[in-house]
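A short write-up of the structure that comes next.
Just one protein chain is left out here, and the rest sit where they should.
Which chain is which? They are A, B, C, D, E, F, G, H and I, in the order written, and residues in each are numbered from 1.
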């Protein structure tokens, strides 16, 4: 029941299937980052999706599926925060944080973007000069801070 | 030349103008978060934009504009990382970090999304159940790690 | 616009009114902790509540009310985490964290208790030996982690 | 005598019993979170409870019971503090800390809620809009700071 | 209402009285460390003690007494942890921690020494070689971890 | 030569002897916490004590005794600082630190309590209401800061 | 797939080849530090380079090459920051940071040196007094902070 | 004698002179980053340089020069480490640290690059595609770890 | 009674006297670092020394002397740990720590060097190649860990 070891086996099964996350996401009609989360035991595999996934990735044995079906205990290796791409994302959060909050307040009022009722996808697009660009879309339900009535 | 004090005056000038960041962004044809960054001295005001901005926000006196024209020393108050909305953004970076990297690697190969040649916008949209949702778009140039030839 | 200074004036106005938080909460039909949050600029004063509050606490001048009406930038002084009562609360979170998660997973499945659509109250009750006890009620909407469909 | 390994075996025994924590709590007349603490070696199994528990969970062999009977050395994996549900609980402690203390002071005077003579339960309830809500009840003895007389 | 400033005035009043903490403690029949805590706003001045204290320390004006009567928000400057004497005390806690817990478990069972129903005194004594020794007595109520019954 | 493994064997030998730390301390005429330190390799076993100890705890084989005779490299697992009892002790150090220093200065002048020429014992006593209390006695040589003459 | 273990085998293969990093760098026409990064799985081996490298270092078996071809997850052991040479480099970054930024702003305007389109080499040179000197050349593309236009 | 205030006045004097750091560096025959360090009180102004500098920057009054002549207590605001350019420099140190050490060991043997007998310059150059590049040259004396003979 | 402000005045008085720390140390027959500690309120001025010191440094007014006579609350600005010279000293402590302890154990047995009954001096000497060298002498009483007898 060691998360790291199961993830390694899940990634091997995915590699053996020869499919990319984008291909799996297309077939499952799920966000591509979310599919990667499933293989890292960071999201829970739902029954309807499981039916399709076992067709797409043959190596998912019952013990692996059992792990994917469980409620995940979300976690991360702090080292990921120092990886250059991930660092730049947290850098944006910190350096733009106050400005982002200004916009949220003007557009929505007092509240937050949910990280639970939340979708995230990554797309490869072309920029105006023909350069490759990463387009990351964060889409979270707005949750207003409620007035705590009795 | 105290950043915090100038920002407070800039925010007061913006409030006095009666315009929202979205209205300013529309008039300036800039991303809305970026406009908020300008008022927090986290981005540099360019000459063409300055011409338009002084029309939109009358209270921008010469000393304020001088501060906006300078190369900013980007910084942030660490307390912003504990604000609930901003925290949830960094939570996403940490919990999805490895999965996001998986997608970047499959779509682009070895490299990162730039946080410098980068655009970020926030939009208020409706979800499938009619709920308000925050749509945040991150759009950064892909920078491949180069082979360091002599 | 210094939060600490405004809070000090708000607490003075409340003290001058001679009312306890419980009395204000009863009159406003709000949770008692939430009323205290209003006076610490940690929650947003809503229009209907404002009408009642100005009757109850005469010293709330327009500039104070303006601050209470704004979207708060939630924050805290890290020193509060070392205060003995608050420390014991965070101690409970840490020492019971895994067990609490076990119960959430069994009762609700994969998801969290919202800290946004959330109510918290404190009551003084008697225990079986007649001793005073603190009864703290946390009541938050359950937010299920969604399957991120396209 | 490795805590982590024993806990894993205890959780397996509990799973094999087919009973939920709520069912065990009902049968033992104990708080549900507390029962989960017993299976994580975070609380001490008392003799009367042991008699009932071995009936309910057959897989509790003598070596496991010996571990459950010992005075626990309470501890936690710091990673639990980054799990989304547990984080939101500590977020509440930090953001509401000063306000909670205000209420304690008004209701009880100078003192704290005990985390030792303490009960915590979680219940699934329905909200006004029919939504699922987490109701967490913290119930701790009030301990007044004493005047330290000779 | 700045704690640091009030404490400085309280210490000045005490110095002006020409009395030591031991003399005040004797006259008030309180622990000597506790009396020092009163002058640092780390403990609450009780009515009976106040009556005696104002006789002993004439400079305690009403505004100072009002501060001493309030429920204190206990806090400390982290720098105190690096002061050589205080550091050695925390060093003892860390290096002897597990052994101290062993003794508590053998003598009392599962529980803790309260830091709330607690007395601490310091005495100057002579050792076997005639050397000066610091005798610090910690005396706290034992609080057993309860079984959390419904 | 792995400290943790040797300690586990030492604790097992002590348990097998059926003696408590208090009984060993009485027989050895040593402080009870100090005896527990010996079994955790946090203090050095002296020759005269060794002679008596091997009579009291038969399972102390030569390799264990060799480890007990060596100069210990004092260390601690940082997790012990989060154990509830030990935390409350460090909490006392922090919250009372400045006041304790005040008393030391008044009674002794400029100097510290040694943590090296130091004795610590724990006793179970009854309080005025018949309650169990932990009496912890810290007894350290006073070390005056010297004037550093040539 | 344990990075540390593969790196150890890669370093052994390099040692067995009898070649220095400078010799490999010369033969591959790559920066010397970059070649060392390849052997530490901190950079991706490109196809043309692989063809030459397998001639130079015979011990690079297919499984090692597969690891070298993958997109690396860049990481570092925090202990490296305390190694005396590396520490002095980070010391320079910290102590010269503001001054370096001044020069960048004057020479280039608002932007940064890329750490992705980046080359770093180390050379041994002689100083004016004939002493050995380390000449480290950092060469990174300048990335201007863009104006975020719609 | 507040460093921050003097630096602000020094930077104003430099700005009033209308000269860039590169122009001053050229006239003084010093490294450009070093000249910026002089104006930030991070390096000591030497007599020969002072004679030339007062000609170039007229606003350097005697009190400012006195501060520049003193041995600096080198320091930095930790916030500079989060500025994007400076961060990328420390990122290079961390991610390339082990590889850089490999090269130093092969070229020089056991030792370090001095950060004291050290020169650093920044130059704006063109890359192969005509792009602007930052060329940073670090040049430090090699200091071999000595064998500590009696 | 602000330590930093008094220290600044003390350093000005010393500068006005025109004497170096070495000259004062010689005249007072004290260690040179200790004399510097006196001027930084990190050591207590003793009566006999005071008599001589007021002759040597005329600007020491009564309020300054009163501060120097008090028991100091030893403290330090954490920034001093990043100053290059002081950092190298702590680097030695960390990198040589285990080896230093080996020597102490072999020469003295179980115990420590006191930092209280302690003298430290710095001398400028010539090395074998005629180079300037810093000779720092640490001289502390050995304190054996005692056997904690009843």
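Criterion: a contact is a pair of C-beta atoms (placed from the backbone, for glycine too) under 8 Å apart; a residue touches a chain by one contact, two chains touch by 3 or more.
Just so we're clear, the structure is a prediction, and the values are computed from it rather than from any experiment.
If you put the hidden chain back, the residue from I:9, I:52 or I:88 that touches it is I:88. Touch with the chain omitted from the figure is made, among I:8, I:48, I:63 or I:102, by I:102. Against the chain not shown here, chain F presents residues 1, 73-76, 115-116. Where chain H meets the missing chain, the touching residues are 25, 29-31, 33-34, 43-44, 46, 49, 71-73, 98, 101, 105, 109-112, 114, 116-120, 143-150. Contacts to the hidden chain, counted on chain I, fall at residues 20-22, 32-33, 36-37, 39-40, 42, 74-77, 80-81, 83-86, 88-104, 106-108, 111-115, 118, 120, 122-125, 127, 131-142.
To be clear about the criterion, only the chains that are shown with their structure count from here on.
Repeating the B-C interface with over half of its contact pairs identical by residue number, the matching pair from A-H, G-I or A-D is A-D.
In this assembly, the C-alpha centroid of chain D lies 50 Å from the C-alpha centroid of chain G.
Residue positions of chain A touching 2 or more other chains: 33, 73-76, 82-84, 91, 94-95, 98, 101, 111-112, 114-116, 118, 120.
Pairs of chains in mutual contact: A-B, A-C, A-D, A-G, A-H, B-C, B-D, B-G, B-H, C-D, C-E, C-F, D-E, D-F, E-F, E-I, F-I, G-H, G-I, H-I.
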